[in-house]
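Every protein chain of the complex appears in place save one, which is left out.
Our next item is subunit A:
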């Protein structure tokens, strides 16, 4: 920078006068404040900060001032422009916030309008209860076993100690597959095949698979003992469909074969199962009964999970679920008959086993208050939809 020019002839520039600058600032601030929206603010911005704005012009005139005056004027105009710029930014922020606010209000909708374009599906409770049961047992280390629905009579009956003359093997109970000409070998006039009447053949299949011998080196040998399996599935009996019967129904059975298993283990398993399905503390009760494939055998009652027995003998508090009995008949069980173990290759001197089974339609009926079997089998979408994806 050169030395100050003392010869310089000062020219009076009115626009740089302090009062004038203050007026420009004041005009600008008023204009910004008066702007009601961002468009008006834009106009005000152009008018007060644009190329032709008084403060802009004043700024340009600073150079025309004598050196001694420049510094002062420059400071003054600079401060003024800063003040105007800050005021503009403040107003801009306020107006933008107002605009955003208004847009959100304008865009408001009725969120209660339905948007049910994608229909809801559902799984059938007979399927989901099977999964639920399986999960209870898988959590204890059990596995889930399955088998065919058309089954060899030997597996459905003989292997389970239900001999050829057993009353259960009649056309009144069992669907037989039609024979197709006599087998030359033994002159049989039946097919030797049935629609399985229970899921018990899966138990026999499991034991046979575990005791598989491969002396000739073919295939994989069986995994051996112990066995802890649960067998859910569809079963068939020649009942006509009515409010409480269906010819096609579902069962779940459990089988455990191990060293040292007793009826106490059976009871413990059933109690755990009952409380898992019906609530903590719900237990079971065993009553002596008879099944060919178990010995000793028992009927199993479930403690009523609704009244927990409080309705018994109290006419003031009748319980529809258990008929005020306090217990609900749930299934059959027992210790696996050693004859069954022998037929399936398990050494009855070393191992004992227990088995249990229950009908899933019946379980669903009392668990969910289903009053008519027709609802369970007819496939009306309103029925399954009520249960959703789990039971």
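We take it that a contact is a pair of C-beta atoms (placed from the backbone, for glycine too) under 8 Å apart; a residue touches a chain by one contact, two chains touch by 3 or more; residues count from 1.
Just so we're on the same page, contacts and distances are computed from a predicted model.
S.K.: Considering the UniProt annotation of the chain absent from this complex, which name among "Phenylalanine--tRNA ligase beta subunit", "ABC-2 type transport system permease protein", "Malonyl-ACP decarboxylase" or "ABC transporter ATP-binding protein" applies?
M.R.: "Phenylalanine--tRNA ligase beta subunit"
S.K.: Could you tell which one of A:40, A:61, A:83 or A:299 touches the chain left off the display?
M.R.: Only one listed residue reaches the unshown chain, and that is A:299.
S.K.: If the hidden chain were put back, which of A:143, A:314 or A:371 would touch it?
M.R.: Selected residue, touching the omitted chain: A:143.
S.K.: Per the definition of touch given earlier, which of A:268, A:318 or A:369 contacts the omitted chain?
M.R.: A:268
S.K.: Tell me where the left-out chain touches subunit A, residue by residue.
M.R.: So the residues of subunit A touching the missing chain come out as 113-124, 126-127, 131, 134, 138, 140-144, 146, 148-155, 158-159, 161, 163, 165-167, 170-171, 175-181, 183, 185-186, 188, 190-193, 195, 208, 211-214, 218, 226, 228, 234, 238, 240, 247-248, 256, 258, 260-265, 267-269, 271-272, 283, 285-290, 292, 295-299, 335, 337-339, 342-345, 352, 377-382, 384-385, 389.
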